[in-house]
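Here's the structure, in structure tokens; my notes come after.
Here's a slice of the assembly, chains where they normally sit.
The letters A and B name the chains in turn, as written, and every chain counts its residues from 1.
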Amino acid sequence: MTPSLSIEESRPLAAEFFKKIGLLTGGGDCPGLNAAIRAVVRRAHQLGIGVFAVYEGFKGLVEGNVAPFPLRQASGILHVGGTILRSSRFNPFKSKENLQALRQEVKKRGLQGLVVIGGEGSLRLACDLTRKKIVRCIGIPKTIDNDVYGTDVTIGFQTAVNTATEAVDKLHTTAESHNVVMVVEVMGRHTGWIAASAGLAGGADLILMPEKRLNEESIRRIILNRHARGKKFSIVVVAEDARVVNNRGRVVVSMPTSRDDYGPIKSSGVGEGVARLIRRLTGFETRVVVLGHVQRGGSPTPEDRILATRFGVLAAELAAKNKWNRMTAIRNGKILSVPLNTVTGRIKKVDPGLYRLANYFFG
Amino acid sequence: MTPSLSIEESRPLAAEFFKKIGLLTGGGDCPGLNAAIRAVVRRAHQLGIGVFAVYEGFKGLVEGNVAPFPLRQASGILHVGGTILRSSRFNPFKSKENLQALRQEVKKRGLQGLVVIGGEGSLRLACDLTRKKIVRCIGIPKTIDNDVYGTDVTIGFQTAVNTATEAVDKLHTTAESHNVVMVVEVMGRHTGWIAASAGLAGGADLILMPEKRLNEESIRRIILNRHARGKKFSIVVVAEDARVVNNRGRVVVSMPTSRDDYGPIKSSGVGEGVARLIRRLTGFETRVVVLGHVQRGGSPTPEDRILATRFGVLAAELAAKNKWNRMTAIRNGKILSVPLNTVTGRIKKVDPGLYRLANYFFG
């Protein structure tokens, strides 16, 4: 029987949990994960659901790195960045042994389901685990990239925009004091959400992002027009996966892959290519800043804390009602849930209206 | 003829303005006003509309404190708090002479309309000026209180929540180090928007706001329960207009009016009353902090900058299309406009769902 969701009735249930779930965070960390963890644990407790902490993502489930999550450990973490559950990029489907170990751990702990806080990759794993009847999952979308399909906003995005905008603000005075073109490379593996938002909020004079390939001539014209109007500096915000094409449509700037024997290390990327290009096109002095991992850190903004809290509360309520295979989402300002399988395998691109808006302020 | 709104076509028009509008900010200041001003001026310029700066709100229109607003003055203000147009609380309807002076100024400058950035009071004046055919207005809603009807969010609100949440974060460590009940009074003349949001984001153990009258017994129980669970400190967030009732429903704490010969000066308010009450009810040590005007200041958050930019762009486009008597709004995540006369004379109360959400984390 589905428990009543009213707080008054549910509390008595807490003494003896009628249901147990696991809770994990997968993929890259971002601000707001702990806020979501706190919300899942507190609301679950009120609803009579016992929560088990699964450490280091799906890896923890395979390795048996699992422990009961006492209520008091969910205290004092709302404002803290990172994830107290730690995280990993680990795919249990890569080996039969792992999958078997995961299955046994779920059984051993008596978990009726999992709440998976993750980006597109982790949510796909959650979906597959549910579909293959290994363990039923509920997903909570998080990523500073904001590219998860099916929800307008993901946990972590707004804080990352905040961090990037503060950096753009700081770079403004240097650009202005020295008459340079300042190129700021922000994160965004497949989409330009941070670039478009922080660019708009930071008053960028040009924004480059994957969704909108600009050619050299447009870039040259925008920067030179600005110069002609007496503005001797510019701020250019570039998503890490942006591309620039020449007048024949050939890509002239993209993100070079950088590897050594120990795997990929982020190196000179698209930002530097854009800086060189603008220098060649306009003759102006350029500087480049790559914000990098700083965008993943920091205390979550109030918006992120509230979003994470809403998602966490809803996930616990879905688990209480046995509504598995769902992802929490915010759509048109409403909190709701969508089928997990409808959101995986695709990404959410930047709203053209947002880019058009930014475009009004270019040059 | 209505101009095309595409940026490419509209620019040639800018050389000779086919239309002139006035732009003013009324009522209390808040973060994001300059971002809205910049957006109105830049987009209007692209659409061939000349903008006149009206200084110090409606007073400037009566006193002829009006001047052309050159494009370059809208530069470099996106991130700056306050309003470069300054503001005032001034009602031109209070005297016939004033109204006549206003009418003449509008005529003299050849203004086809006004863009009024204001809260409920200024928007009502804008509505009355339109209705009485004195000058046609478009409204842009702003107030840290977020109580303007017809829009889900107003300019300034999110930055105020940010400021209040940061303060709550700071007070947490003191409360915890000293085992005290810390009462934080935030702004909110008629509604508890800041209290509910900053309380939720700051992890408040109790939130008091006008929309939800709590009685002494509930308050006592929440604080004592928390103590019983081993938590020896509490954070209580109180909206300035909250009320507490006793068990017979009589109001025991409200905001005392404070005046001297020179008019009202904000003094000891509801926060102090709540602190005394909790002390009496529980015997615990209490402290009170009144955040006050700090909540109106600071650089707007990215969210506020983007919202203000969207509202400003839309207001300029409405003016270009002669769509007067409208207010820009955001509803369910969409930017749109609503009739000005449908939003005045009422206030928007806190969504019960938001308060219920906070309630899950009380005690």
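Assume a contact is a pair of C-beta atoms (placed from the backbone, for glycine too) under 8 Å apart; a residue touches a chain by one contact, two chains touch by 3 or more.
Since the structure is predicted, the reported quantities are computational estimates derived from the model, not experimental observations.
Of the identical chains making up the complex in this file, 2 are positioned in the shown model, whereas the full set numbers 4.
As a working rule, only the chains that are shown with their structure count from here on.
In this entry, subunit A maps onto subunit B through a rotation of 180 degrees when their C-alpha atoms are superposed, rounded to the nearest 5. We define each chain's centre as the mean of its Cα atoms; on that basis subunit A and subunit B are separated by 30 Å.
Against subunit A, in their complex, subunit B makes its touches with residues 7, 42-43, 46, 72, 75, 78-79, 152, 158, 161-162, 165, 169, 197-198, 200-203, 230-231, 299, 301-303, 305-306, 309-310, 313, 331-334, 357, 359-361.
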